[in-house]
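The following block contains the structure, expressed as structure tokens.
All protein chains of the complex are present and in place, except for one that has been dropped.
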């Protein structure tokens, strides 16, 4: 499994991570060694195995359509890095 | 303008907002128009630790829509996360359905606008449930550098209905959308208000140009931001011309340009390319580990089937045969929506006269609720009360115009029919009272007596006005009959 520095940078952008403080080669090497390690899964034949997405054997959990109280707006905005009285403020979102 | 013949190929993606009281995965209200960020809980806000629980009604409404669209309801459906970063999506992913939608493989039949005798079957690939995002607002006029985010809409349930590329003209698209909207509104699946965003339409369109037997496909364009059916028609018409010209002048084909996203500028009446993202989208769909798969139970399927009573066209036909109303009247009532239809059904059944019920509902009820700007559910006069009023007319106890007085009084004062009649002094007048009234009038109007005797029975009409002046509750029919009888005996 070879990861180029370009691959790592693309991955970082996809994950919205600034990695400029990390040496990219070193990071690429670490990721490669982990990927090599986990790649041993390919030894197993899983052709007819159903994927397991949850440890539970149940399904169908739902609730009735009932309105419950929302948070006070003050609490909604309390942790916002930037907000006015009504809304969150973020860098411009254009078209 | 075109030199070569071509086929326009259009597929529609329609989002309808499901008519639930609470959101898809939490108990916040879905009510439209609340002050910003007041319908928000830890889940809407994407706070860590908050967890989703499915709204059962959203499943039922989706299944109901699926039945109406002749879809299969697969035994299992599941939830997936569609991942991308955007400030109106606080979790960083949208909970949606990727490879196992709740409805699959259906169709909708429309009348071809080009030929009323032709029906066209439009395939439905799938319909899946997903949560809506919030709203971002950028006020360039105010010169602000940042955007404001309102999360009220976050988590509102949407059903995304995806058609096959079976549509060939803008008019067919409008017919498809009109029929789809009517069906969804009629079944109570959605309000489908484009202005409020509870119906949204994206169109994928390209041309298959036949150049002397060689078929060339133009690049597929997805058109967004069309906020009325009129805009859908205008945008598609514009886009067809634009694509042909682009191919003719620049040679763009699906092989050279693939698929692009355009917006519709309502002011300029043009489509325009939207800013392309720097990276190609990789949504990294995977099954949401916070939600369990759904297997609709037999009880739920039964409940949905019972909700699926009749489609609008069937309702129109039923009104005509059941109540003997005209096709026009049936159309007006059904088109006014399922609540109005239910109201009419109650009135007509209770009073036993569908025609009179139709006339009252169309003229008086519809006018009143329009003036008041309310829905028929909020209308002050219940179906039972209106039926009782109509029964008084049928029984000859009230003249039509007197009944209207009662109707108006009930509305004005917010009182029941009995009280309104009392307020207006409407009481049953007993026969002896009428007899003495008519005898009195005949003695005061010898000319009328003479005219009637002379063969002009219509002359008796003059007495009716006077009778009603003397006693507003006097039944005109009774006055007429009695006067003629007494003159004959004179």
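The first chain written gets the first letter, and so on, giving A and B; residue counts start at 1 in each chain.
Here is the rule we use: contacts are C-beta pairs under 8 Å (C-beta built on N, C-alpha and C of every residue); 3 or more make two chains touch, one makes a residue touch a chain.
The criterion applied here is as follows: contacts and distances are computed from a predicted model.
Peer 1: Using the UniProt record as the reference, specify the protein name of the hidden chain from among "Cytochrome c domain-containing protein", "Glutamyl-tRNA(Gln) amidotransferase subunit A", "ATP synthase subunit b" or "2Fe-2S iron-sulfur cluster binding domain-containing protein".
Peer 2: Per the UniProt record, the undisplayed chain of the complex is "Glutamyl-tRNA(Gln) amidotransferase subunit A".
Peer 1: One chain isn't shown here. Among B:259, B:284 or B:422, which residue touches it?
Peer 2: If we include the chain that is not displayed, B:284 is the one touching it.
Peer 1: For chain B, which residues lie in contact with the unshown chain of the complex?
Peer 2: Spelled out for chain B, the touching residues are 42, 45-54, 81, 83, 85, 87, 90-93, 145-146, 149, 151, 278, 282, 284, 286, 289-292.
Peer 1: Please identify, in ascending order, the residues of chain A that touch the omitted chain?
Peer 2: 8, 11-22, 27, 30-31, 33-35, 37-42, 44, 46, 49-56, 58, 61, 63, 71, 75-76, 78-82, 88, 90-93
Just so it is clear, only the chains that are shown with their structure count from here on.
Peer 1: Which whole number of Å gives the spacing of the CA centres of chain A and chain B?
Peer 2: That pair's centroid distance is 40 Å.
Peer 1: Once bound in the complex, which stretches of chain B touch chain A?
Peer 2: Touching chain A from chain B are residues 20-22, 26-29, 35-42, 44-45, 53-59, 76, 78, 85-88, 136-138, 145-151, 263, 274-275, 279, 282, 287, 289, 291-295, 297.
Peer 1: Help me check something: in the complex, which residues belonging to chain A touch chain B?
Peer 2: Its residues touching chain B are 10, 13-14, 16, 53-54, 56, 58-71, 73, 76-77, 82, 84, 86-95.
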